[in-house]
Each structure stands twice: as C-alpha cells, then as structure tokens.
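All protein chains of the complex are present and in place, except for one that has been dropped.
Presenting chain A:
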Amino acid sequence: MMAVSCLTRALRSMTLSQPALLSSQAITQTGLATQGPKMVVQCRGFLTTASLEQNRTFWKQREKYTIKPMGMKKTGGRDHTGRIRTHGIGGGHKQKYRWIDFQRLRYEPNNEAKPFEEKVVEVRYDPCRSADIALLAGGSRKRWIIATENMQAGDIIKTSGVIGRMAVSANEGDAYPLGALPVGTLVNNLEVQPGKGSEYIRAAGTSGILLRKVNGTAIIQLPSKQQVQVLETCIVTVGRVSNIDHNKRIIGKAGRNRWLGIRPSSGLWQRKGGWAGRKIKPLPPMKVYVNLPSISAK
C-alpha cells in the first residue's frame, strides 16, 4: 500500500522523455522497496523479457559462417547472474574459436542435393576441444570439421545422404546415413535427429559401434556403453575421432592444468554421501530418439 504509493510517486516524477530502460535504475537510485514483478506489468515501459540463453556462447554475434578464428570470451564458470555455477573453471591461455560445422551433410547453396566430395586442406590442433580439426574445401566453400584418426592433408572425403539397398564399404572420414553402413562399423559425430547436427561422440579417440538396424531405425552403442536408438537417416562419420592418445597424456604439473583453464578444487574435506564410491549396476535402458507409432489400434 505504502509501497504502491511510493512507486506511483516515482513513476509520476519521471518525465516521458526518459527512455524505458532507465526506469529500473532510477528506482534503485531512489532506494525503494516494491512488491514484486507482478506490480510492474501494468505500468508502461518496463521490460518483461528475461535472458534465457546459454552462458557459453553469448559472445557469438555473427550469423554467417566463417573459417576465420574469432575471439572468445571466457565465463570462468559463472552464469548470467554472475555467480559460479560450475566450480574449477577459470583462467588459462586465451583461445580463439574456430567455427566447426557439425552438420556434415550441408549442401552448398547453389548445388543440387546429391553426394559430394571434399578435399582436406589441413589438419590442425584446436584449443577449444580435445580432438583435432580439419579444414575441408569443396565447391566454392571451406569449412572446419572434426578430424578422424588417419586424416591427412590432401585426402578426398565423401559425404552422402543416400541409403542404398546394399551397405556401402565406407572409408574412414566419409559421412553416410546410418542405414547405408554395415553393422559393426565404428562411427563418430552422431546425430540423434536428422539434420540437427552431430551432438554425440565428438571427443578425442572416441567411437561408437553400430549394433543393429531395425526397420527404419538403427541402434548404436555410445562410448559409455549406453545404447541409443535413432532414425537411420541420421548422418554419422566413419572411424575414430583423431588424437587417440589424448587420454594417455600426463599433465605433469599443476601449472599445466592451470594453462588449460582448470582451477584447483576446494581443499575442504567434505563427508561423502551416497553418491560416492564404485557402483555396479545394470546398464540403463536404451534411449529411444524415435517417435514410434503407438500400438493402440483396436
């Protein structure tokens, strides 16, 4: 009641020429307590949208794809409120982000939709991930992708979206839909929804195994031994991801961890609860990313 009168007094004191954004700052300066966001909606000029974007890529302003490395802003484990959400992140060498094209089956704007080939121009280290990246050139465009194990400069890599009747004998580094590959191939850069871009099996040295193909879907075992069922039109690349000795490297000293941006963990001894210790439990059930038609016809 009193708060309402104070708020209305403040609003009345503001002239119409002031832009709406300054209103919240003006109120903080006058030092009033208000009831809450519900009150504010009725007044004109208060913004009611909240920022919901992920914290890691808010520095990315560009919409057009480019191969030029761009400056990255580090978050230090802080989220949009400014508090630490994840401990142990911060510092480390400055890194430039190379925009990786995770959607392997991306046709050039002027070409028709058929299988195409690209040439590997160079394979290089990427500071933002454990795997190496490769610069592909095909048609009139160049793009970065995650390199597979034996990729070298000068290789020709094929990308195809066609599922034939016979399984294709795939070379390493080529990208095919799951339905076109023989059962038992090692795959990486898995898409769970066709056309979305690869989200799984991208780390150094990892590979998934194509276990079975069941009418229109395929079942793949991820590196964590979890099994996943996806549509057979999802594109995967064949082979293991590059930099396979990544897990065998020795850090050597605390300083090297700091260069990588890993801060030391808290030294406080904390009593471990039920989450700690080795657990032996059966594999979680297979995750199905396919909307199978429900059997309800009667």
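To be clear about the criterion, contacts are C-beta pairs under 8 Å (C-beta built on N, C-alpha and C of every residue); 3 or more make two chains touch, one makes a residue touch a chain; residues count from 1.
The working rule: contacts and distances are computed from a predicted model.
Candidate names were "L-lactate dehydrogenase", "Transcription initiation factor IIA subunit 2", "Large ribosomal subunit protein mL37" or "Geranylgeranyl transferase type-2 subunit beta", and the UniProt protein name of the unshown chain is "Large ribosomal subunit protein mL37". Within the complete assembly, A:Ala137 is the residue of A:Ala137, A:Ile209 or A:Leu222 that touches the hidden chain.
Considering the full assembly, A:Glu118 is the residue among A:Glu118, A:Asp132, A:Glu149 or A:Glu191 that touches the omitted chain. Across A:Arg78, A:Lys213 or A:His246, the single residue that touches the chain missing here is A:Arg78. Although one chain is not drawn, the whole complex shows that of A:Cys128, A:Ile156, A:Val183 or A:Ile251 it is A:Ile156 that touches it.
Annotation for chain A: contacts to the undisplayed chain at residues 2-3, 21, 24, 27-28, 30-37, 40, 44, 47-52, 58, 78-83, 116-119, 121, 137-142, 156.
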